[in-house]
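In this view, the complex is presented without one of its protein chains, the others remaining in place.
All chains are identified by letter, namely A, B and C, in their written order; residue positions are counted from 1 within each chain.
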Amino acid sequence: MAKKRVVTTKINGRPVEFLCEPRQTLLEVLRENLDMIGTKEGCSNGNCGACTILIDGKAVDSCLVLAVEAEGMNIETIEGVASADGLHPLQQAFLEEAALQCGICTPGLIMSAKALLAQNPDPTEEEIRFALAGNLCRCTGYDKIVRAVQSAAKMGCASAAK
Amino acid sequence: MPVVFIPPHARRFVNGQKQIEVEGSTVEKLLRNLETEYPGIWDTLCVDDALKPGLAVAVDGNMSNRGLHQAVQTESEVHILPAVGGG
Amino acid sequence: MKDFEYEAPVSLATAIEQIAAGNGSVKVLAGGTDLIDHIRTGRLTPSLVVDVKKIPELNVLEINSDGLRLGASVSCASVYGNEDICRDYSALSDSCHIIGGIQIQNRASVGGNLCNSGPAADSIPSLIALDATCVIAGPQGTREIAAEDFCTAPGKNVLESGELLVELVMPARPAKSGSHYLRFIPRNEMDIAVVGVGASVMLDETGETIQSARIGIGAAAPTPLFAKEASELLTGLPANEESFAKAAAAAQEIVTPIDDMRGTVEFRTHVTGVLTKRALHVAVERARKS
Partner (left out) sequence: MATAESDKTGLSSKGKYKVIGTRPIRPDGVDKVTGRARYGADIRLSGMLHGAILRSPYAHARIKSIDTSKAEQLEGVYAVITHKDFPDASDKIAELGEGSVNLKHLSSNVLADDKVLYKGHAVAAVAAETTHLAYEALDLIEVEYEPLTPVLDVRKAMQDDAPILHENQRMEDMSPDATTSDKPTNIYKKFFFEQGDPDAAFEKAHIVVEREFTTATVHQGYIEPHAATAVWSAEGKVTLYTCTQGTFTVRQQVAELLGLPLSYVKVIPTEIGGGFGGKIRVYIDPVAVALARKSGRPVKVVMDRASVFEATGPTPGSWIRMKLGVDAQGKIVAGDTEIAFESGAYPVSPIGAGCMCVFSCYDIPDGRIIGYDVCVNKPHSAAYRAPGSTQVAFATESVVDEICEKLGMDPIEFRLKNASVEGTRRVDGVAYPRIGLVETIEAIRDSEHYQTPLAGPNRGRGVASGYWMNAGLKSSVTATVNGDGKVSLVEGSTDIGGSRASIAMQFAETLGIPMEDVVPAVVDTDSVGYTDVTGGSRVTYATGWAAYEAALDVQRQLCDRAAEFWEVDSSEVTYDKEDAAVKGPDGKSFGFVELAEKVTQASEPVVGRGVSNHNEPGGAFGTHAVDVEVDPETGKVKILRYTAAQDVGTAIHPSYVEGQVQGGVVQGIGWALNEEYFYDEAGVMRNASYLDYRVPTCYDLPMIDPILVEVPNPGHPYGVRGVGEVPIAPPPAAIANAIYQAVGVRMRHLPMSPPHVLHEILKKEG
């Protein structure tokens, strides 16, 4: 078996070191090695977005990243979105707008939306829909999700996110 | 008197009638009473003292999971329909 | 997932050594958006994966009067995040903007899209239209090949054992030039092209006559195609719908599509013509504005 590697990263603002096999995806390591189960697995081939995390501020599908590649990267997951002071405006907006039904796609959608609002604090509906196209939701028909992102943007999500 | 709507495949036991008025306070009693007059209908609809698998009873338009034990009123309509699976 | 070793060399020479030593069971990892899935499903079973993202030569992104140099591992998001590329090499930024969703675009590279050599790869028709040259390094040194000659069959290309795509070089864009890539997909995002067409045009000073054109077509044959006749017949023709229709008809002549879950022969042949017209139309509009 291939030698295990030690990988040093920052996850949700804190340094994290983990041991992994080269064949383990970052998704697998987050969930299995680090017990961070908030990042979900829906398809394992980059087509549903349930495993979306941010690497250096950019949204990626963690099922398509090898954990060994994460050396030196700055990783954000759903577990790091709320703070001790409370929920992030996006999380609050998802609750108030009823933007989730089963909730399995919610962590990934919140991560994608967070990346969008960090880059574009006042997106149009079209821009929101484009930015979230890589995140499948099968329950809601997306209507309330789009409204939640619009509402979070109005709450000044980008500044709150800092 | 309650009315039993006879499913098409059982009509040959009742001279082709589509519905029959029959006495009884439960679906089971209705069917037992039918059987005395029209032998063969019970075994067409029931097995081991229960409705056959895949069949369900509807009383006054409402599907019931009580099967033969479902109570009926004097004005009730009773249908024997395919059991339905939901999503 | 099958077991494999992983290396992330920081120099091109080391990478070539590692790839050559692997004797064919090495796979190169750039964005990984295709490779990792192929390994997971067992379609590929490399013994070694060489991550090339730390090699400086593969991260080049340079645009100047000589043209564009695009390192093989530069992500799609970096391509469309570059205003100069969006302006002068629009077909390429169009392609990069529609490969996968944003999560994919943040990882996937144009070089990887080319090396994966899928018939429907979105970047290849644009590379063909923009007359890109592929720079390949290997144990025997460096060689170059035109983008339209890179792919040889579905999933196959000219890379020999031990070779690595380093960068893509595209010539400078003169005034009155424009390009566009568009594809047909059933949804509006997240699909593989059913047909994709990249077109580049150069107009005369008046913007009314086509001086030269290049058309690349994807998903309509075992490899992406350079529509040579369709491109060349446009030379000297007025830049109007009638000319586009002639090119479209010529483009339809060379496609040899298949029936599959994405489209039928009838559909792909018809849509090749439709997209050729539409790609040329937008490319000409852009050329006039440039």
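Heads up, the rule we're going with is that contacts are C-beta pairs under 8 Å (C-beta built on N, C-alpha and C of every residue); 3 or more make two chains touch, one makes a residue touch a chain.
No experiment lies behind these values; they were computed from the predicted model shown.
K.L.:
When the whole complex is taken into account, which chains on show are touched by the absent chain?
P.N.:
So, spelled out: the chain left out of view touches A, B, C.
K.L.:
Among C:150, C:184, C:226 or C:244, single out the residue that touches the unshown chain.
P.N.:
C:184
K.L.:
One chain is left out of this view; which of A:9, A:62, A:91 or A:151 touches it in the full complex?
P.N.:
Reading the full complex, the residue touching the unseen chain is A:91.
K.L.:
Which parts of subunit A are in contact with the chain that was left out?
P.N.:
21, 23, 31-32, 35-45, 47-48, 50, 77-79, 81-82, 87, 91, 94-98, 100-107, 110, 128-130, 132-146
K.L.:
In the full complex, which bits of subunit C touch the chain not displayed? Write them out.
P.N.:
1-3, 41, 101, 184, 186-192, 194, 260-264, 266-267, 270-271, 274
K.L.:
Take the complete complex as the reference. Which residues in subunit B touch the chain that isn't displayed?
P.N.:
Within subunit B, the residues that touch the unshown chain are 5, 7-9, 11-12, 16, 53-54, 58-66, 77, 79, 81-87.
Criterion: only the chains that are shown with their structure count from here on.
K.L.:
With chains as vertices and touches as edges, which is it: line, ring, star, complete or other?
P.N.:
other
K.L.:
On a C-alpha centroid basis, what's the spacing between subunit A and subunit B, in Å?
P.N.:
That pair's centroid distance is 56 Å.
K.L.:
What's the distance between the Cα centroids of subunit B and subunit C, rounded to whole Å?
P.N.:
Measuring from centre to centre gives 68 Å for this pair.
K.L.:
Any idea which subunit A residues touch subunit C in the complex?
P.N.:
1-3, 5, 21-25, 44-47, 49, 52, 55, 58-61, 63-66, 68-69, 71, 112, 115, 130-131, 133-135
K.L.:
Of all residues in subunit C, which touch subunit A in the complex?
P.N.:
The contact residues of subunit C facing subunit A are 1-6, 8, 29, 31-33, 36-37, 39-41, 49, 51, 53, 77, 100-104, 106-107, 188-190.
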